[in-house]
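Only a single protein chain was left out; the remaining protein chains are all shown in position.
Chain naming follows the written order as A and B, and within any one chain the residues start at number 1.
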Amino acid sequence: MSLLALLGVLSSTIFSGTSLLYATLGEVVTERSGTVNLGLEGVLLISAATGYGVTVSTGNPFLGVLAAMLAGGLSNLVFGYLVITRKANQLASGLAVLFFGYGLSALIGKPFVGKLINSLPRYMIPGPGELPLRYTSLFKFDFLIYLVIPMTFFIWWLLYRTRWGLGLRAVGENAETAYASGRNPGMIKFQALFVGGLLAGLGAAHLSIAFTMNWAEYMTGGRGFIAIALVIFSKWHPIRAIAGVLVFSGAVAFQLLLQVSGVNVSPFLLDMIPFILTLTVLLIWGGTRKHSAPATLGRVYQGTE
Amino acid sequence: MEQSSQQPLVSLRGIMKAFPGVLANNNIDLDIFPGEIHALLGENGAGKSTLMKILYGFYRADDGRIWVDGKETRIKSPADARQLNIGMVFQVLNLIPAMSVLENIALFLKDLPGLYNPAQIRKRIFEQSRLYGLEVNPDDMVAHLSIGVQQKVEILKLLLSDAKILILDEPTRVLAPHEVESLFEVLRKLRQNGYAIILITHKLKEVMECTDRITVLRAGRVAGTILCSEANHEKLVQLMFDKQLTAQIEREDLPRALDPVLELVSFSTHGEGTEVSLKNIALKIFPGEIVGVAGVSGNGQKELCDAILGIEKVAGGRKLLKAQDFTHSTTRKMRDFGLGFVPENPLTMATVPFMSVLENMAVTRTADYSRHGGLTMDWKLVQEDARQSLEKFGFTFSYYLPAKSLSGGNLQRLIIAREMMKDSQLIVASYLTRGLDVQSTLVARQELMRARNEGAGVLLISEDLEELFSLCDRLIVLYEGRIAGEFKPSETDYYQIGYLMTGSQGNHVTTH
Partner (left out) sequence: MSQRIESLPVKSILHHKFFQHAVRYGLTILLALLLFAGILLITGNKPIPSYRDLFSATFGSAYGFSEVIVAMIPILLTALAVALPSRIGMINVGGEGQLYLGAIFATFAALAFKDLPGWLVLPIMGLLGILGGALWAFLPAFFRSIGLVNETITTLLMNMIAPKIAGLLVFGYWHSPRETNMTPNFVDAARLPTFFGTRIHLGIVFGLVLLVLFWFVMKKTRWGLEMRSIGGNVQAARRNGIPIAPYMIIVFCISGGIAGLAGMAQVSGFYGLLIPNFSPGYGYMGFLISWLAGGDPLGILLMAFVVSIILTGGNMLQITIGLPYAVINLLLAFTLFVVLAKPVLPKLLKRKTA
């Protein structure tokens, strides 16, 4: 196996892992406030289609990214209306948003199927500038890739070092206590959903505008569900989400490597590994998990009388 | 004492609060002065917690006025109360286990900046904790702290959010003896610095040990306010437990059976969280006798019931029914043996709210009422049994109403009727007559006595000493998960039982 192939695998792993990390971060933020959005997949689809459509229409990929973020935030607010304002069941509402996303994204994306776009510009990583061209093309990344790790730390800082984050986590742990401390749990949950939606939008934008550079129905291929699993895997912690995505992308890379090197293992088998891994980890951590999951996760906040 | 010359920090006048079916606070007056520790003493249900929750803005009074610092105020929410520098530590602690001590305290700081500096908050915590001996590590996760330390955090939280009036709701209930001692030490220091402290409790020993004045509540009214220096146990017990008149129950004298129907041999459980652990319980219940369990609720009554039912895991010892081992049997096995159970809260612990009365009647004996191997249910038979047992109570209601539409009293009657429907060998009744009117109370007690006369062994858990004395053949006192004493009703009196219930007698009476 050539070095080129190896680097190629690494590069595509980075590309595929980026959108996943953004989506996972977004779900970490919303789940920290006690809301689980099973419809994340649908939100990602809406954002991906919107971002792609705006990029095609305006010719400006940065506007596309912005539009995708906004679409993600707004989709999550629709979800918030159901589960916070109308106090509907979170699981059922998540599935409703999933279907909503399947449908709306197909509708938004249809006029743009097969259209070409200016993708996000890519910049060479500083350092190995002397490499031959066939190598360097593998190490030109768009700004969303460069941004994703700093963003992870930013989210951590936001959740663990600011008053807003403190209140948000308090709402997820015990909304009554947060209320007693003078906060408005419903409003904070909405804010968390919006921020989570913005992040999901970033991930979706990276997928359609920077990575695959096209739009197709159901193009997220279960990334929303994977992100939800990774949130559990990372024990609701932004920094650990990196590890989660690495495990997942590692499995993807492993699979690509085997393919490149001609080893004949079914890709389906390899695709299962991350899920089986996550399930196993869930079971092993089962006992301790109670302390890491936000205590009110998935529960409807009824308000105080 | 010179307090009377001072202006009170808090004055409550004519506080009224009614809940459906009960007048929790009836025209209560109370003055709290700066620099005093004031005990609110009374049985469970006397109205202590309700009164303090009104002061803290958790409930709103139906009537009455509140002055704080000489100004009349309206307290509509806990936020209002905190604005007036009133803080409360609840029985169930309100800390967030998944957060650190520092974060829990920061959450309630009035002046927390948007980007806060943990080091600064840590410094403030250290300063306050050193001042009052409330040593905690600000970076510990609350989940890893003992209940005693968590309580310190709660108090620190109040102090750092500028509370001047501290309300503590039964703070010693969850503490070990040495922790109680250090808590009192803290309270005394706070008193020196001018804080006003209200201590809700029913333990006489503590009241005598660390308070300045004592207000006793009984059945929603102030039974009296006395200076601690002028109080003694006898006086307080008299104020707490007033004698009430009840109709007499006919009792047959039965020869004691030879073998117990239930025997617990050095029986222990391991309580988690706020649960009480049962420690080394030795108890025999013979057929044809009622054994009363006296005790303030929260001293292991619920755990005792659950352990007998087979819900609570047994940590040690044995449980025998008619000399057969049932230590690790399932609840269904216990039920099949002939165990009837009237829980403390029939709505949440005995009935299925959305099912009909008839279905609720059948649900403990599904095997008896099923036909064709379970394919159908014999509803006629259920109806017949239900009619018979409900008629004894002199009332009928539609069998097809959902249970949730019944009032609390009717629900209680329904459960009593169900659990005594067929000849049970063993009946465990927890707060049998709570929520019943006079008539139904009498019927329920008669039913219990009838079951006893027909040979059932009965365990009756109650806080109502009158009830226990009039019904029981034997009495045990449960205190902190142990049997603190065992008596025949004729050989003891309210005062002795009251002392043991409130833990004011250090040495436990051992029973073997």
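FYI, a residue touches a chain if its C-beta (ideal position, glycine included) is under 8 Å from a C-beta of that chain, and two chains touch if they have at least 3 such contacts.
Since this is a predicted model, take the numbers as computed values, not measurements.
S.K.: Please identify which residue in A:88, A:158, A:213 or A:260 touches the non-displayed chain.
M.R.: Final answer for the missing-chain contact: A:88.
S.K.: Residues of chain B in contact with the chain that isn't shown?
M.R.: Counting only chain B, the missing chain is touched by 306, 309, 311, 330-332, 334-336, 341, 343, 348-356, 359, 362-364, 366-367, 369-370, 374-377, 379, 400.
S.K.: Considering the entire assembly, which residues of chain A contact the chain that has been omitted?
M.R.: Chain A touches the missing chain through residues 38, 81-82, 86, 88-89, 91-93, 95-107, 110, 217-218, 222, 225-226, 228-229, 232, 266, 268-269, 271-272, 275-276, 278-279, 282-283, 286-287, 289, 298.
Everything that follows uses one rule, which is that only the chains that are shown with their structure count from here on.
S.K.: Tell me, which parts of chain A touch chain B in their complex?
M.R.: 161-164, 166-167, 169-170, 173-174, 176-178, 180-182, 291-292, 294-295
S.K.: Under the touch definition given earlier, write down the residues of chain B that touch chain A in their complex.
M.R.: Going through chain B, the ones touching chain A are 78-79, 82, 94-99, 103, 106-108, 112-116, 118, 143.
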